[in-house]
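A single protein chain has been omitted from the complex, and every remaining protein chain is retained in its original position.
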Amino acid sequence: MTREHNLLQDAIAGKRAALARLLSNVENDSAFAMRLAQDLAPHAGRAHIIGITGPPGAGKSTLINQLLPRALGTHERAAVLAVDPSSPFSRGALLGDRVRMQGPSTGSNVFIRSMASRGDQGGIARATATAVQLFDACDWPVIIIETLGIGQVELDIMNLADTVVVALNPGWGDTFQANKAGLTEAGDLFVINKADRPGADSTRRELLESLSLLARRPLPTIVETVATDGSGVDELWGAICSRFMQLQADGDLATLRQARRMRLANKSIRAELDARAAASLASSAGQRLTERVAAGTMSSEETTRVLLQLLQGDQASAP
Amino acid sequence: MQAKTPPEVIRASSGFELKPFYTAADIPASHRERIDIAPGEAPYQRGFHPGGYRSKPWRIFQLSGFGKPEDENERIKFLLRNGETGFIMEHDRNTADHCYNVDHPDVVARREDVGLTGAVMQSVRDIAICMDGLPVDSSFAHPGGAVVQHAPFALAGYWTVARRRGFQLDKIAGTGQSDFNLTYLGCVTKQQIPTDAGLRFNADIIEFCGQHLPYWVPVSIAGYNAADTGLNPAQELGTLFANAVEYLDEMKRRGTVDMQMAAKGCAGVSFRASIHIFEEAAKMRAARVMWSELLRSRYDITDPKAANLRVHCVTAGSKMTYQQPLNNIVRGTLMALAAAMGGVQSLGVSGYDEALSIPSEHAHQMSLRVQQILQEETNFCAVTDPLGGSYYVETLTAQLMEKAWEFFDEIEKAGGYLACLDSGWLHARAAENQHDEFMAMETGEANIVGVTCATEDESPYEVDGFVGTDDAFDVATERLHETLRTRHESAAGTALKNLEAVCRGSDNIMPAMLDALDADVTLGEIGDVYRDVFGDWNTPIQT
Partner (left out) sequence: MNQPSQKRILMSKTGLDGHWRGPTLVARALRDAGFEVIMIGMANTDEIVRAAVDEDVDLVGLNIGGHIDVALRAVRAVNEARPGLPVFAGGTVPPHAKRQLEELGVEVYPPGSQLAEIVDAAYRLTGATAPA
């Protein structure tokens, strides 16, 4: 731990290589990540964490590339965590988001880190939360997270970001029937990117319709952008900042973050329980259990009761 | 070399199975009626002109250029002296493709690359140096502008110099390129105007040439760039015509030039001649039929001037190997033969050092000699369409057309050619083929002589990469400052403002571009206007 401790001190002192190595350690070693998260918890909460999510091809990277210079007008530095999917077959990944952020990437006031999802299904990676904490602790005042292209259940960004920006394109309604509800619930702000294409107006109408079905009032802001030439991006950054300042002024930020932390803890607990249950079921006792369930000789209620006992037994025998 | 057991199935590059031999019964009935139609008659399967190469041998047309404009000028004169029958002015890709001046940070960071693949031409002054003493009136020229956003500058520069030398635009002959396949598919630049702005530029050029330059081929769609990115011959054909349809539909929508004129403006194309020689020859024959059928069925055009496709061909650069580079002279010869058997009007043969660098003077000379030997010594030019009537080649021609139309339809169904570039659909098709092609090589299913087999090399010659000059960047920097210092500043400013206004509006860009070039406006300033007005294309691929 001392080497890691030194790394942390170096990272906090502003050494990029140390921060970069810690990020790798967080990704590679979940036990370390857990310890670090615990150590960092008291220091977190200073940064404004912004999530950019939306379907593949919505222009998320290009938007971030445009947002960065604006963010640097407000803050001294800005960090980006760009998540891309890992291949379920090889565990490898192609991480290409940096290509579209090459312009600002070399300034010492920007830190871009590409991250593979490594099997996580929630649109970010398992390590993303701790990575964010780390950036926060190292005094990066604004952290932008680019999620995977959003699918059915990839909404974990809600548990992580103060501001969730959902990026869509004209014509979104036709292709995204299934997950409309999830997306509209996730977003604090909506961007219709590539708004110079036909269908921007009807997309705005459709989006408003979906949003008005939700209980939330006032309705989230909708901004139209053309990220390739930068139009509308000033307005977007303005909307992100003013919403955040409003939250701070009203004291709602703290409440929001509490709820978020609870959701994150909940998810983590469930994930851990799932993992343990799976491990238990894979044991020889668990195997016998599953056989009985499959044969119909044990009810699902009884199975649950026995499994819980097994789990407690596992815990008791754990070192 | 180990003898391979013959595979059970042998396929053409386009995917269909090849038979061990062909008979008359293999030729599809619908195709049989075309076989006896003479060259020069619709649908032109057998060629452009009844006299074929007797009346006009193919044009020997080599890509060339490096260094300073005067270095390029010297190389073009070398080629013309040695028998080239047209000339091509390559611009430095770092500056040209991105519309940057040499002082742009992205260029400065790669200063040694400047001038490596073409001459640096940032203003009409540089273009004038490159054109010094070149036969503008008597030779067919390609003044550069392969990449879409660069084309208006390159064309306007050439035309301005030509005009200043007293030539009338309505008399000079040549070709533009502004190729979408290069720009958005094969060679994706770091910065580029979006495809819809690109379509507008090309339509503007077609319109302008239709009104002012009757002997100029305004744009030239290059199947080559689709093929060398990985698309197979049938896909190359389908893609090329799907591209042409985008241009023609736009011209029809505009209604500013006669559709016959617009079609003629799109009828000068280029293909890749690759190494499966019979399939490649068949491709050129198929292309002519497809073009005339497309024009007739979709636009009701039958005028031979438009319906008769003129084809420039370049041998496949990606087939040239790094190992044992002299073998590439043989490959170049075979691919040239394929193109000539297909009846192309114009041909460039890749240098034998293609995999190492741009061509050395000697490699260029060999590319000429290959073609000259074919034209002068083999009696090749005596007879038109030498493969006509071959059971095999006629069947291939028909099969290629069928496959190509299928691919054309697929593109249309996926939203059209432009949409397929924006979405990365075409890139994905190319990548699939690349992968398969590579795997065939890795697994030993396909052999490449000197690379995967026959690797021993006794050659006494080391072929090293050609490095042109080392002062291109410095001289270009000096000349840029000189131009900016000595030009008539208010005239340049006015011309640039006017160009910007035109870009923001919908008028044809070419008159304003000609004025800008005439007023010594520089390439980078024009690029800045583009970036401001049109923004950047959202590249669908990760490189």
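Letters A and B mark the chains as written, and numbering starts fresh at 1 in each.
Just so we're on the same page, contacts are C-beta pairs under 8 Å (C-beta built on N, C-alpha and C of every residue); 3 or more make two chains touch, one makes a residue touch a chain.
Predicted model, so just to flag it, every value in this text is computed and none were measured.
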{"item": "Chain not shown: contacting residue from B:Asp71, B:Asp97 or B:Glu394", "value": "B:Asp97"}
{"item": "Options B:Ser220, B:Thr321 or B:Asn538, residue touching the unrepresented chain", "value": "B:Thr321"}
{"item": "Per the touch definition above, residue among B:Ala128, B:Ile448 or B:Val533 touching the missing chain", "value": "B:Ile448"}
{"item": "Of B:Leu80, B:Ala128 or B:Ala431, the one touching the omitted chain in the full complex", "value": "B:Ala431"}
{"item": "Listed residues B:Ile27, B:Val102, B:Val188 or B:Ile301, member touching the removed chain", "value": "B:Val188"}
{"item": "Touching residues (missing chain, whole complex) on subunit A", "value": "16-17, 20-21, 23-24, 27-31, 86-87, 89-96, 98-99, 102, 105-106, 111-114, 116, 118"}
{"item": "Touching residues on subunit B - with respect to the absent chain", "value": "93-94, 97-98, 105-107, 109-113, 116-117, 186-190, 228-230, 318, 321-323, 353, 355-357, 430-431, 434-435, 438, 441-442, 448, 451, 462, 464-465, 467, 541-543"}
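By our rule, only the chains that are shown with their structure count from here on.
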{"item": "Length of the line joining the C-alpha centres of subunit A and subunit B, rounded to whole Å", "value": "45"}
{"item": "Residues of subunit A touching subunit B in the complex", "value": "57, 59, 62, 94, 96, 99-100, 194, 226-230"}
{"item": "Complex contact set, residues of subunit B against subunit A", "value": "194, 423, 532-540, 542-543"}
